[in-house]
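Quick one: the structure is below, questions incoming.
With one protein chain held back, the other chains of the complex are shown just where they sit.
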Amino acid sequence: MADAMRAPASLAERRAPAESLGPREFLSFRLDADTYAVALAGIREIVSPPPVTEVPRAPPDIIGICSVRGLLVTVIDLRRRLRLPEAPPSRLSRILLANTEPGEVVGLFVDEVRQVVRLGASELELTANVLGGDLADHVLGVGRPDGDFVVLLDLNRIVGT
Amino acid sequence: MTDGIDKAREEFFSEAQELVESLSRNLLALDASLKRGTLDPSLVNEAFRAVHTLKGLAGLFGAKRVGALSHRLEDVLDGLRLGRLALTVEVLDLLFRAVEIYSAALAAERSKSDDPLPHLDDIIGEFGRIGSTAPAQKNTLARFELDAAMLAVLTEYEEHRLRTSVEQGLLLYRVRVDFDLATIDKALEDIKARAKVHGEVITYLPTGSATSTDTIELDLLLASSSTEEELRDSLSGERVSVAAIPVRSPASQPKATAPPERDGASRPPPLPSLVPRRGDVVSERAPIMEPPAEQAAALRAVAQTVRVDIRKLDALMNVVGELAIVKNTLGRLAERIRAEGHRQLGSELHSVQRSFDRRLGELQGGILEVRMVPLGQVFDRLARVVRQIGREMDKDIRLVITGAETEIDKLIVEELSDPLMHVVRNAIDHGIEHADERRRVGKPVAGTIALNAFQKGNHAVIEVEDDGRGIDERAILRRAVALGKVGPDDIGQLARNEILNLVFLPGLSTREEASDYSGRGVGMDVVKTNISKLGGVIDLHSETDIGTKLTITLPVTLAIVSALLVRVAGRVFAMPLTSVAEAISLNEAEIRTLDGREVTTLRGVTLPVCRLAKIFGLAPLPGSAPHRRGYIVVASLGSRRLGFAVDDLHGQQDIVIKALGKSLSRVRGFSGATELGDQRVALVLDPAALIEEMFSGEVVRERRLSHG
Partner (left out) sequence: MPKILIVEDSFSMRAFVRSALEGDRAELGDVDVVEATGGFDALRLLPRGPYDLVITDINMPDINGLELIHFIRTNEHHRSTPILLISTQSSERDRARGLSLGADGYLAKPFSVDDLRTAAKAQLARSKPGGTTK
């Protein structure tokens, strides 16, 4: 999977100092052909996508809204947010419900949920390879669990807190 | 375990808020009484008690700044009630300012913020500078043969009241009443009310001799100018006896300071007037100079209430919403059972569903009622603002409040306070003329601001009216042209109310130069936006030199509504029934274009038409059958009407509207979403916003187009 990373040639240094982190748990998932992950602590639930109602006039990367046990969830299309090519949902698609401030429940639409990954300091690289200029702050860095290649996303940036 | 203390802390903020509100009402009443030159000591005492309680609570819950402020206020109010300090307008001003600062201090405390509160420190300093004089301690109590044991159980305040009464030349009586413990509340209110007509009850003393274990005997110590006969006639009864407390004979009085005033030898000074005079601040909800008996009854009523966290009510409403879905499912099941041939069973289930529906309606109604609070809450705050601004602008303002008992959802009330304050500020600042100008045009020197509220179907209507100079149309037009909102050539085309409504455009209703007090003023556009967010509309009416009237129409509740389900381009939307006037068949042949807009005619009147599929950019879903006919749902809000063109009607349903999240806050046209059952979600249309969209800013452009 090492060649799957479509990083542009230019690398930008993260302006923020690299935090020293102990081993942290991430939830990895697939978008298109690549593996991404977000901090596990930020995810409260994984659900099979219920019917999603589109919201006219909403920003393009919001697929719509759905209901999970009575809770209204705003569903974000991560592919569109990260400027990846579109693809129809599959039977493996899932919605990750994120812990946000009270007032909104945000769901991330992903193609497939992989696994919980534990990354120690040596497997984390926080100086980010960015995907694109204005998405620089969506990416925390890169993880290499057992030689695999996982792009770590900043959940806070994605849900917009 | 800390849960308990945290919960108690929440109760503290709740109680503190109520105490501040009650303090505010007391101060308003004191203000009114000061204007009349009278003083009701119980008002000062109540204000003192409120602040005293606040101080104690603040100390308990570690709210230092609230405590410090309360301490100062308590000193001042104690001085006032013990007669060491005179009540002047300046002192009242300070007290009113303190009330405003309380809210800020409590909010800071609640959010545990350390931000400095400069106003707080300032006012604490100012309080410190109020001097007081120690009262000359006269041995007045020796005038009467008072039981030492009874004197021993009087608090300092009660002793002061007793002294004051005696100094004023009142007589003392002991009214002994025997109560049944079971009915003591009511019986007590009764005897209090009757006794207070005659004078002041200093204290209530249990005598300790009960005739049985379920009765109790109390002595009321009454200071009154009535004679013993009068009191006996009025109060005596089977279980009530009246006895005068004998005056000590002059020979045994240690140091008489004034000759005994028996037999009416010199008329005792009149008791403070308790009856409101006309022409002063009039409030129908709580007459400002309510006789204390009613106040006590009102206090009792408050004690019967239960404090509820509104989030709990939201949770209950959610459950009701879920039950509504269950009810609908039951209905569908009954249909299916009947369709499959089990008529008897189907009918029975149907009848169960109907009965469930009725009970659910009652439950829903009950919860909604709990959420409702009287508008008087907001009106009280406005009364303070009126007084404050009136003084700062040196304008005499008379505030008339009616309909304060009109109820509206608590959440709406919280959001209303700011817009209403802005409206009132503008009315006093821009509307009401200065005294000399008013005299010149023959108006009473005091300007009148009238706040009125009433219920109209599922809406609450709030009117704010002033008798000022009215809105200057030419000034509005000038401003609008200067800001580019109206072309200079279009001025002549605008109808009068279109001109007035220009006031709601951003930038229009602020002063050109900042006045000392209100700065540039707050724009009416902000007020309108706030009202729209609550699903309401605002209308303006004005006449030169006569006055201006603003009418705000609001839905009574945001929580659960009856909605009409409609289908547009294959998707289902919900429209609150409160805004729906009717639904008619859509006949394409009857739709024509007028001034660039689609309209139809309904009973001879032109009705603008809005195609939802078009404004939402909805393409028909793949695989959906093309619709043959459609419908027009006529929405009416305030004085405006709009017909929404939809493909199909799907019947009525009770829905719980849930707010859309922050990421969707910029999307206009929806007031939320609701779950329809089987996890399907439908967006709830916001007719007010859509009507706004259709009509806003298009007026002038339209004219230009058609004459261009």
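Chains: A and B, in written order; residue numbering restarts at 1 for each.
Just so it is clear, a contact is a pair of C-beta atoms (placed from the backbone, for glycine too) under 8 Å apart; a residue touches a chain by one contact, two chains touch by 3 or more.
Keep in mind that this is a model prediction, so the values were computed, not measured.
Enquirer: So which shown chains sit in contact with the chain we cannot see?
Expert: In the entire complex, chains touched by the missing one are B.
Enquirer: Could you tell which one of B:Ile123, B:Ile216 or B:Leu416 touches the chain left off the display?
Expert: Result: among the candidates, B:Ile216 touches the missing chain.
Enquirer: Among B:Ala68, B:Leu117 or B:Leu188, which one touches the chain that has been omitted from the display?
Expert: B:Leu188
Enquirer: Mind listing the chain B residues that contact the chain we can't see here?
Expert: Given the touch definition above, chain B has residues 1, 4-5, 7-8, 11-12, 14-16, 49, 52-53, 55-61, 67, 149, 152-158, 181, 184-185, 188, 203-206, 208, 213-214, 216, 218, 303, 307 touching the missing chain.
We adopt the following convention: only the chains that are shown with their structure count from here on.
Enquirer: Could you list, by residue number, the parts of chain A that touch chain B in their complex?
Expert: So the residues of chain A in touch with chain B come to 50-59, 62, 65-67, 70, 72, 74, 76, 103-106, 159-160.
Enquirer: Which bits of chain B are touching chain A when the two form their complex?
Expert: It comes out as residues 318, 321-322, 571, 616-618, 658-664, 666-670, 673, 675, 678-683.
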